[in-house]
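Only one protein chain is missing from this complex, and each of the others stays in its spot.
Per-chain residue numbering starts at 1, and chain names A and B are given in the order in which the chains are listed.
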Amino acid sequence: MDNAATTPVRPEVLDAMIPFMTHSFGNPSSLYDIAKISREAVAKARSQVAAALGAQPKEIYFTSGGTESDNWAIKGVCFANKNKGKHIITSPIEHHAVSHTCEWLEKQGFEVTYIPVDKYGLVNPDDVSAAIRDDTILITIMFANNEIGTIEPIAEIGKIARERGILFHTDAVQAVGHVPIDVVSMNIDMLSLSGHKFNGPKGTGALYIGKRVKLVPLMHGGDQERKRRAGTENVPGIVGLGLALELSVSEMKETTEHLKELRNRLIDGLLKVPKSHLNGHPQMRLSNNVNVIFEYIEGESILLMLNRKGIAASTGSACNSSSLEPSHVLTACGLPQEIVHGSLRLTIGDMTEEGDVDYLLEVVPEIVQKLRNMSPLTPQELRTT
Amino acid sequence: MDNAATTPVRPEVLDAMIPFMTHSFGNPSSLYDIAKISREAVAKARSQVAAALGAQPKEIYFTSGGTESDNWAIKGVCFANKNKGKHIITSPIEHHAVSHTCEWLEKQGFEVTYIPVDKYGLVNPDDVSAAIRDDTILITIMFANNEIGTIEPIAEIGKIARERGILFHTDAVQAVGHVPIDVVSMNIDMLSLSGHKFNGPKGTGALYIGKRVKLVPLMHGGDQERKRRAGTENVPGIVGLGLALELSVSEMKETTEHLKELRNRLIDGLLKVPKSHLNGHPQMRLSNNVNVIFEYIEGESILLMLNRKGIAASTGSACNSSSLEPSHVLTACGLPQEIVHGSLRLTIGDMTEEGDVDYLLEVVPEIVQKLRNMSPLTPQELRTT
């Protein structure tokens, strides 16, 4: 139940990739044909990605993943526009691919404003509007949060950015393939996505770059990707990403309904545990995301016990991070330090079945009770031993 | 015959990758196990790459390809050391992943010295030594050139760099898996490699970073790769790269002997065409590289005709480049503009057979003659019609 971290490649996607790895397309095909077949396959994938976003194929650039897309969009715009201004607007709940990039740019002389979020993790578009300065060159706000699942008011922020003539980037790594997106009506100038979040291959991603955007390359070198992103094209990866995204979008409506049902059952069941709370927005949330806090216990312990029962999950607990700091997302939502450590994130996928939810609702309360019995913080009335 | 451009994935490498794409490792394996299996597989690949270079596993960082490795090494060192100095030393025959990166850094206020090469494309280590300034922070010279196959005196340059206390990076994308390399005895501080140049997967690469190197990330974000290169690890790609490199190195001696034989037959045969010349060094060259010039004709025309006969190749001709400029490598070797356009690069691989060489030696002279008959530059005595 950790589908937000990564998903396996779908069988039909793998089948489509293999000929481009082995360069064997059946007979008759000369080496010349292989180049042509590859070129056409990349063009097809570009159209598939464009169609999924309401963009033009020539606005899609393939990258090595969500991290590269985020780094490129933000550094690329900043270095290209540093004579126009030095100010960036973002949120405190961005993925580290965005937040660490912004922090590095601060060291290079750029200035960053972090718009606070409410307790659900929502950015208020009015706050974005108020933060715009004469020297603002970029607004970057994520489409949907990877920890708490909250979906941000992207269309509203896009409208403001466009009206004020400021470029707007959104990290949509968790949203693409899961939520309907239209870069035109939402006034998005740049959008990051990552293949392995929708059953495409790892090490693949894309950046949508609208026509009016000026940005410098992150990867200098050869003439690939209209001279904006150098490096030999990862043709099998690109083919896999395109097909996986097309399939996800075509099945989105159905999948979403199914996932929402499972998600809501999970949330309702888990919140029956006393002293538990839902993180993120109750309605404006990804259909695959469940994030709850259990007071008095620590997240890594929950993960370990779940793992022993064959369930993968994730937590915002400090003990489970290499920095030994609790989740910056939960902290930004205003959760007090005492309880932020007990968070559990479960993300479901199309492979998740009702039986999995039942099993989870059986084991989680047992694990929580076991850990609460062990914890010095648990009040007497919640102990069973 | 364009194996320097890209090579297909070997079947055994593909087999090793597939479980990591589909996350199916046979039974019994919990989700917890999958994470562990992946971690161990990445560690194994890191050891395989380290062993191939004479490095320590913790000095190997996985990237998305040779281009990223070059960009990271050069920009990373420059941004990390800009308070120490602004001067970079390189050659005029680097791959664009290096040269365009250096050009961009010039726009950011760095200064670049290009050490001239001789007619074989060789850098003279004494020239490197003479170019070192008080504010030199990086020397970047490629291990082997991708167009003309010349192998540079890397150990000599490494020695100078180490003695003078300057970091030394080498783009070894064409050399790794083909030429013995030892980063310790060669005094290399950073080395770039790319998976698809030795029958590993596209979209994978690595950067060796010696312990004394200080550099900033190119990819900011998560804590992957010892916090130096963010982004979800491309586990199947990493596994494939590691295995492909191990296999290449173990077969290197045998393959090299075989390739040298074919290469020399090819060179000897092609130089029988009148007014033809070998590019690159006759001895210090990659065993897979053949690069010849045919006077009076144009490279793209040769390619097209070869393609029609099922042979892929490459050229330094201006007509075949998107910039409409002739190869910067051949120009740097001092070839006059009139003949630089007639270059043909053939690069062989372990799949190349004697029969392929025979076939080539049959068709190339015919094609050259056909084009010479067509060309207004051809002197009368070389025409057949």
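Simple rule for what comes next: contacts are C-beta pairs under 8 Å (C-beta built on N, C-alpha and C of every residue); 3 or more make two chains touch, one makes a residue touch a chain.
In this section, contacts and distances are computed from a predicted model.
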Hidden chain of the complex, named as in its UniProt record, picked from "Phosphoribosylformylglycinamidine synthase subunit PurQ", "Fe-S cluster assembly scaffold protein NifU", "Cobalt ECF transporter T component CbiQ" or "Ferredoxin": "Fe-S cluster assembly scaffold protein NifU"
Missing chain: touched chains present in the view: A
Listed residues A:Asn288, A:Ser301 or A:Gln369, member touching the removed chain: A:Ser301
Of A:Ala80, A:Val179 or A:Ala318, the one touching the omitted chain in the full complex: A:Ala318
In chain A, positions touching the absent partner: 296-298, 300-301, 304-305, 308, 317-320, 322, 324-326, 337-338, 340-341, 373-377, 385
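One rule holds for everything that comes next: only the chains that are shown with their structure count from here on.
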Centroid spacing, where centroids are CA-atom means, of chain A and chain B in whole angstrom: 34
Interfacial residue positions of chain A with respect to chain B in the complex: 2, 5-6, 8-9, 11, 14, 18, 21-24, 30-32, 34-35, 63-68, 70-71, 79, 95-98, 100-101, 103-104, 108, 194, 196, 201-204, 216-223, 227, 230-237, 307-308, 310-312, 321-323
